[in-house]
Every structure is written in C-alpha cells, then in structure tokens.
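Below you'll find the structure, written out as structure tokens, and then a few comments.
Note that this is a trimmed complex: some chains were dropped, and none of the rest were shifted.
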C-alpha cells in the first residue's frame, strides 16, 4: 500500500532524497531510480530494497510501478521531465528551479492549466521549515501589524569552482525570492542587484545584495554570499509596524571553553534544512492520495524564475529592473 | 516488508506512539492495538489503515501479524507484558519504567539473560535527543576534561490532580537518573532528596531537588518541579575540568514586541522531545531485523527503578540513601 | 582642580549631559548653564551645586569660570556657538550634527585648521560604545579578513509629531553614517535612500533604507525606522571575508513566564547608550589637559552632514547620489 516513488537524478540532491525516502518517511517506498551515471544508480539501488534502476528517465516516469516522480536532475532537464509527467498526469515533485527559462515555466503552467488540476510541486522546501512557517503565521495573525521590510541572509561555506556570478542568483537567491513571496503573500514588482566589495576568496562577484520591491511596497533585502567560509547561515528578519520576527541559527547546545561560549553553526543545507526536506516530502506523499497540491506550485516556480531573470538583467546593467508577470491562472488561487 | 508493530496502551503516550508510527516513520506499520478502553482502540484503528484491535494484550503479543511490541500501558502492567514478550522472544519497547518494582525488574533481567540476547528496550527516549547526544559526545571526546558536576532541570507546566510527592520521583526524576547515567557512563552510589519551599500552586511537595552521587564522585543535582506553570523546561549543564556544555530551550525564532524580545517555550514533552521520540522509534525499528539492542536496556530500566526506590526512601527519611545494585550481567556490557 | 564645564542647551539632551557630568564623571564640574528657557536653567542649577545660569550662550563661552563647553542646543545654532569657542580657542564638544549645513561645517573646519590644532569634538557618541569598539577592533586585527558588507538597524519607539521624512536622515541616519565610517575606516562615495511601505503608525515615510557605498566598495545598508513601537533597537552586523561580527540587544537578564522566555529591550537612547555617553564625556574631559582631540572631529562632523545632504537628494529624487567631499586637511590625519 506504500506509495511508490521514482527518483530521477542521483547526484547530491537525489541521493539526499533517496536517503530521506528510505529512512525517514512514512507510507512510501523508492521503487525506481534513473541517472546517466550507472554507478550512482547502482549505489542507491543497493541500499534501497525493491528499487530498480532505469537508464531512460522517461521510461521511469511511464513505468506502472511508479506512482509519483521526484525530479532532481540538472536544471535544464527539469522542464521536459515535468512535461512528461504532465502527459500522463503523474504527480511530480521537481527540484527548484522549475526551469531556468521563463518560457519553459510558462509552458508547464499552460499544460497544467489545461488539466485543470495541480500535478506539479516545486521543491522550494523552505516553505516547510518550522521557522519560516512561524514567521508567516505570526504575520498573518496580525499582532505585529503589516509587514514593511524583510532582511534576508543566505550564506554558504564555499561555492564550487564552476560557480558564476549569475549562479548566486539562479541557485541561491531564488530561495529568497520564493520565501519572501510565501511569507509576505505578495508578488515582486521590481528587483535590483548590488555588487559590494568582492571577497578575495571568491573568483566571481560575491557577495551580492538583491533588493526586491513587492507589490504592496514592502522592501526585501537579501545578502547572497556563497563563499562565506565560516558556515552555512540562512536567516531572516521580518519588520512589521509593531514588532519584528527573526530566525537565528539554533544555539540550544552551547559549550564554554577557552574564554568563550560557543555553539556550532550548520555546515551545509542538509544540516540546516533537514526538517524542512523531510516535512516537504512527507507532506507531498501524504497529499498524493487526495490529489491535493502542496508546497510551491508551478506558478511559484515560474515566478521565482521570472524574478531571477530580471535580477540577472539588473546584475548586468547595474540598474533596477521591473518584473512583469503573466496573469495568474485561477488554478493557482 | 514493513515491520508490523503491536501497540499495547492507547492513552496519551500510546496515541502519540501510534501517531509517530503511522505518519513519521520508515519501514513500519501499526498492525495491532490493545487497550481496556474499546473507544480508544477504535479511534486509533480508524486512522491507521490495516490495524486491528485486541481486547487481550497477551493475545496481541502472540499474534503472528505482530513482529514487535510497544508497551505503553499503565506502569504496573509493564512487567507481565514484557515477560509475555520474552516468553516468545518477541522484541519489545517498553515505556519507562520497566516496572515500578525493583524485584520485577530483576525478574525481567533474569529472563532476558537466560535468552542470552537483548529483547527488551526501555523507552528512556532522551538518549535519542540530539542535545544530550552532543553533550555525551563532547564529554567522551575529551576536550573538556573529566565531568565533575551535572546540573539538571525538569519542569512541567502542571501535574494532574492525582499526582503524589512520590510521583515526582517515579515519573519525572527517573528520566534524570537515566540520562545522567547515559551521559556520564557511571552508576549511582547515593541519592538524597531535598524538599524546598512548596509551591502554593501544588497540592504536594513540589519542587524537589534530587542529588545523585555517582561512582566516580560526580555530583548530579536535579530540580524536579511539576507545577512550574510557565512552560515545559528540561535542560542540563555538564561541568567539566576545562569547560562546560549546556542545553537551552530552542530560541531560533524570536519576536520583538511590547518592549521585549521573546521566544516560545515548549508546552509539553511532545513539543520538547518530538525528535527524540521519532529517532528512538526509528532506531528501534531499524535495528529489529539485525536483532540488535538499541536504547536503554532492561538493565538500564532496572537501575532507574532501583535509584528511584532509594530516592523514595530519602524523601521519606530526609537522609541520603545508599544505592546497592545487583551485579551487572555480561549481557549488558 | 576639577575641569569646569559650561553647558549650552538644557533640553532633553542637555539635561542628560548635566546629569552625567554631575553624578557619574571624575575630575569635572558643571560651572555654567545657558538656555533660552530660564526654567530649564533653574532646574539644572538647583541640582548642581556651584553651577551658574547664563542668558547669553556666548557670554557663557567667554566666561573665565568655564574651561570647556558642551553645545547641546538646537541644531541650527551649533555652528555659531562652535565658532565662538574657536575664536578664543576654548575646547568644545558639540552635539551632532556639527551643523545641518555643509557650508557651515566647512567654515568650522577652515577656522580650526587655521589654529592648527583640534578644538572641536562632535558628539557621535557611538564611537565610545563598547560594542562598536569591539567590532572595529576585531576587524582591524585581521582575523576576519576584509569587510565586505555592513548591515545596520536603527529603530526608535516613536518619533515626535513634528518629525519629517527628512529628519530620519538628518537626526537618525547620521549616526549610521558616522559609525560606518568609524568601523570601516573608509569614506562614503555614494548614497541611496529606499522608501519601503510606510507604517500606518507614522505620518511620514517611515521606515527608510539608506544604502552607502564606501570608497573600497563595501556596501552599508541601514534601516531607519523611527516609529518601530516595540522598543529602541540599534544594532549592526559586519560581514567580512571569513566571518562576521554583530551587535545584539543585551539579554543577560531573562525571565520565563507565560510560555515564553523574554528579556527587556531598551526604551530609548539613554538606556541603550548610557555607557557610550559616559565614556565619551569622560574621555573628552580626561583629554582636555593634554589638549588632545578625542572622538569625532570637525572633519567627521562635516562628512556626516555632507553624506546626509546627499541622502536627502536621493530621498527627493529616488536615485543614487554621488558624495563629493572636500579634500581632507592634514590636521585630520
């Protein structure tokens, strides 16, 4: 009776999904894995009883032992794989971004709209992080008044050597774009990217500061710094009319030694967002029998890409860039 | 292929186990539930597809659709149910205490020893709390030097009206006894109970301070306060030769309002120990096929009860009480 | 032998200076007070043994019982009073701003330069706050690498009813301008002011976000929010190549009650910067016999006003504004 999941992509992200699916989730089993790298597939199949390897991801999608699909393959492949799922109305959780291309995102939306029901979830997992959820709840419950400003921090220890200046936006800042929209329940109307003094420990422009102007005037500033060295650090402060709410690194285990008190910072996204990834997958799995859409929708995936695309323009031009969105189909509420 | 669990006891604790088993664990299903209260059983069976109700817990234990048993029934029933599991060598996770009676605990140990393998796990779930685990690891890794003192805090919002002064020891302090032994890797040689000024919001002596002297001289002081009103608060500080390590309430989501910055405290053990309960059950389930004992053993269950029994004597006499333990069978390392 | 101070201005700021001078400083006495409001003068003279009231501030400056002068009168009067001090080479600590007018600031600098020694200190007291000092020291000592970004927060509970949108810059943001220059040891080359959604609890554009670009590319973002309601909150985070350093509200006294742990936030600048004001005045007094300049110089006063003036232009135009500074006289190092 367990729901059978097919996983496309067995890299770092895919392997983490496989690990969660097979060790930490209820009501689910990993039945199929696909990746161009056969060794990676073999490694996962070995540890997951009952999982089969597939050379062709579309074959995996169509296999009758697969009830739903997770796409964790390279970004450019996302759109076609999601479309293949839409073709047969098989639910799919696609890792972010839905696609790096605005046009592809719109194609997905069009196709899903034609089906008149939500098939696609995009893996913006922060929407399942307890901290961001509490932030949104406290805002929505009104005690703090209206939101005015949101300060975001996104720091990684070190970026891979192939990282470009653009990837700070397309890989990292997209998370800030999505979570700001989620917390604030507003769309983005303008985006600018500032380029502070570059760290000498980076080959590209790093850090960057992205400024979002939301439809209702809220300003979001997000520092993206992917070679921050000291730790993985994602946090936010929401400033409202009567108070603020902020996320801080967990510090409930503290030690005193050598003239200081300290607590460990997470080393990467796995440590920081363990609960969010687990909760996202469990919620998605739990919703499958009900056919309910949970998490970020294809629309959310499209908007994140559209805003990121405008941000890339701003990075190139040094000027604020307007964000023009397609009109929101009724399917997305 | 999922491991089939039979649950005995469908009260608050049992219902929480059922919830975790059916919504948050991998590789497991709830196949049977037993409780004298048929309505409670019905409520759980309803939400857990495939679970059957049993009137007789021993019948549940013996049923072939039950691979392993969780005992979450009233304390006095624990021993006989565990013995019934031992009779047929069916693995059992028994909620704490193993038994309120030292003699019963020794009977269980004797029977398990005769089988020459560990069948019984006792539900001292703090051993799976990330905070206590990190505390033990940092102690064991040596950087802080030897442990000298451990300060423990155990506060509940409010105790049920039937709570007696003794129950602060048998229900709450046993957790402190077990976790101190776990963190310090030492047995207890003496225990005293102090009775501070009684809160007027309690009917019985509350708070109490329990002092443990460990075999190597480490002193553990534990404040037990079950009508602390403000929140559920369990924490500890381990004081070593070169530094300390302490657990604090999570405070990663903080809001500023009305002239203060605040963070929410957990309201009960479910909120505080969610991860510990989940990790305990998953680890136990994962270990079942390997036949490996995880978590607190029957020996640990015996010692907690033996020390608590000595603490009850101290509470009555107002004097320190020596703890005399049976000799530790080889089975328990 | 105590140094005799003449105080010009007996409003909120002046009264606070009088209080510190007469109750918390060593080697000093308040010998003279001047204010157009005779009652205010009387109130201070009453409590400060030996202090005389003056109707005319210039008379006070010239009085031989006054060794040094503190100017805490309205902003537009600062320049002339400082010039009167320079006329007779009497040391003066002028509250910020040195003058709201760039031209007046330059006049002061020209006059001081002619004397070839520093007579003027401007009351940017944050330079004496232990937190900012530690921030600067840790940056200068190099372990964190070069500074890249500085995030600043400046929140007041509520602004007086006569507050204009411009006053967020001229009254509040000037502190951020000065402290950023102090910590970073850099001048400002460009400034922009963003106008987020306005709080409905303010009559004017509030909050505002000021962005500074420093000579070496460091970006400083400063949120100025003078009707933040919940408390007085000034903090900063300096982001460097290998780590960060941040200031947080003091939280060393915490209480647990009603399901939360809380600590009190300061209610105004007096509570937050008590130590800074005291340290500034004591350092200034201590330096008087040595003729040494301490704290922010006339040059620093000029730059703060020049940057604020550019920020006002940006507020009006909605565009980044270049900051062009006069060349720095040798007197100012």
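Just so it is clear, A, B and C label the chains in written order, and each chain counts residues from 1 on its own.
By our rule, a residue touches a chain if its C-beta (ideal position, glycine included) is under 8 Å from a C-beta of that chain, and two chains touch if they have at least 3 such contacts.
Keep in mind that what you see is a predicted model, and the values were worked out from it rather than measured.
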Oligomeric copy total, full assembly; chains in place: 3
4
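What we mean here is this: only the chains that are shown with their structure count from here on.
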Report back the single chain whose CA centre is most distant from the CA centre of subunit C.
B
Kindly work out which chain lies most centrally, taking the average of its C-alpha atoms as its position.
A
Please tell me the distance, in whole Å, between the geometric centres of subunit A and subunit C computed from their C-alpha atoms.
43
Inter-centroid spacing, subunit B versus subunit A (mean Cα positions, whole Å)
37
Return the distance between the CA-based centres of subunit B and subunit C, expressed in whole Å.
57
Quick one: which residues in subunit C touch 2 or more of the other chains?
230
Residue ranges of subunit B in contact with subunit C within the complex
230-231, 233, 249, 251, 256-265, 267
Where on subunit C does subunit A make contact in their complex?
145-149, 151, 194, 196-201, 207, 209, 211, 214, 216-219, 221, 223, 225, 228-230, 239, 241-244
Interface residues, subunit A side, partner subunit B - complex
1-2, 21-28, 49-50, 130-131, 134-135, 138, 143-144, 242-258, 282, 286
